[in-house]
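Here the complex is missing a single protein chain, while all its other protein chains stay put.
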Amino acid sequence: MELLSLLSYGSEGWGDEILASIGVTISLALATLPFGLLLGFLLALGINSRESSLQISAKIFTTIFRGLPELLTLFIVYYGAQILGNFLFQTVFGTTIEINSFVAGMVALGFVFSAYASEVFLSAFKGINQGQYEGSAALGLSRFQTMRLVIIPQLIKLALPGLSNLWLILLKETSLVSVIGLADVVRITGVAARVEKEPFLFFSLACLIYLALTFLSSAGLERIEKNARRGEVRS
Amino acid sequence: MHFMKKLALTAATVLMVSGAAQAADKLRIGTEGAYPPFNTLTKDGTLVGFDIDIANALCAEMKVECEFVVQDWDGMIPALMANKFDAVIASMSITEERLKKIDFSEKYYNTPPALAVPKDSDMKDASAASLKGKLVGAQSSTTHSEYAEKKLEGIELKLYPTPDEFKLDIEAGRLDAVIEDVTVLGEWLKSDKGSCCKMLTLLTPDPVINGQGAGVAVRKGETELANKFSAAIKALRANGKYKEINDKYFDFDVYGGE
Partner (left out) sequence: MSDAYVAQEMIAARPRPNEVRKADWTFARLLGSLSILCWIAAGIGLVVFLITSYDQSQIDKYAPRYFDGFLTTMKLVALSVSIGAVLSLPIAFGRMSSNKIVRNLSFGYIYFFRGTPLLAQLFLFYYGFGSFRHFWQDLNLWWFFRDAWSIALLSFSLNTAAYQAEILRGAIMNVPKGQHEGAASLGLPPMVTFFKIILPQALIVALRPYGNEIILMIKGSAVVSIVTIFDLMGHTRRAFSQTLDYQTYLYAAIFYLLVVEIMRRLWDLLEHRLTRHLRR
């Protein structure tokens, strides 16, 4: 019973703090997602491009961010972007810019996410028949229209399983941001563990929270995937 | 729905990349919030402790408005240099190494490091013979970790992000000793959470490693601000405010020798 009171809501327990930290974890992951997806898609376009310079620079990007440990990327962005950002803002606007741990986490995780997402998109691109492009050209669609109306709808369906996987990885990797001070689940449960001297209770709770988040997202993703496949013939 | 709203609000606030235009009279003060009795966060998120009271008194003395920014110890100096705040009042010792990167006011307190060990420890003193092969915990990026690395020979050093973690580990029996400021250790050993351990010995501070006591850190070259803090510290010493705060936390004068 005593242990349960530690988890209660209010000033006695950690319930409200932990609930807020779940919000931070989820919002970090959600904020990273669109940024990572867009960058990943652009990277895939770059690697697919006939322009060799574009190919090379997209490949440099993915090599770097798939090769660096996420924790190190986070430190480099957190400290480096601050130095760089201050320098640029100082020279251009004469003020300073604050890059907090949320933004640093978003950028670092987004870079890593996009590097892996570009792979997923690339293999999805391979799954689209050349005839689709030719057909669109025959219909007189512009390149942009082809992309928007013909390719992307098919691409999403092909890329969804891979992207679902990346989302689950992203959700777990947000935990690293606790190291640079963002009050996410691991950070807050860690503080509670130290203050209350109950590390087993609180870190088990942290693991359970992530399991619940993973479970909920997989259920959600399954529905989305089903929805994306609704046009297919059931075998 | 309420939760979603809150979530959206959090997202919106944290997403703001503020071009922090610096109001002339508002001083941002960085502190750690994990270093009792000097600075800690209570569960509802308020900062308390000797550093906090001193900082508030200093700001009152200097007639400026202050706001606190909580920052992990490891990133404290980088964050100061990157302009995330204007001064650090977090028991930061004035050392030569740090003076290469940042400036300090005069000290506002000075206490020596000490070693604490489990109650059943067989260590008698801090001699090389009794320290040999011992696992010693310290907070990383501190003068104490430097001290342990350079002066305590033959030990195996373990570094932790905050003192809380090495307290957990020595309590669990993973460490043979911890090195930390004597007042911090004293506060912990006094509480029932520190019942595992006892004070072993005070350590003789090394002037190069331990420096001249804890001061207010400012960015390199901001001598004017540092001088203002020094003057304010002197004023607090003179008008009795310092003693008032001191007596709230300690039964001796933490200022150390003049």
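Labels for the chains are A and B, by order of writing; each one numbers its residues from 1.
Criterion: a contact is a pair of C-beta atoms (placed from the backbone, for glycine too) under 8 Å apart; a residue touches a chain by one contact, two chains touch by 3 or more.
Bear in mind the structure is a predicted one, so any value in this text is a computation, not a measurement.
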Among A:Leu39, A:Ala108, A:Leu163 or A:Leu176, which one is in touch with the chain left out? A:Leu176
If the hidden chain were put back, which of A:Trp14, A:Phe102, A:Trp167 or A:Tyr210 would touch it? A:Tyr210
Spell out the interface residues on subunit B facing the chain that's missing from view. 74, 77-78, 81, 97, 101, 137, 140-141, 146, 158-161, 165, 168-169, 172-174
Mind pulling the subunit A residues that touch the left-out chain? 46, 49-58, 60, 63-64, 66-72, 75-76, 79-80, 83, 168, 172-173, 175-176, 178-179, 185-186, 190, 193, 197-200, 203-204, 206-207, 210-211, 214-215
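Following the convention adopted for this analysis, only the chains that are shown with their structure count from here on.
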Subunit A to subunit B: how many Å between their CA centres? 35
Spell out the part of subunit A that touches subunit B in their complex, as residue ranges. 11, 14, 17, 20, 23-24, 26-27, 30-31, 78-79, 82-83, 86, 89, 93, 95-100, 102-103, 179-181, 193-195, 197, 199
With touch defined as at the start, can you tell me which subunit B residues reach subunit A in the complex? 3, 6-7, 10-11, 14-15, 17-22, 43-44, 70-72, 75, 78-79, 82-84, 161-162, 164-165, 167-168, 171, 193
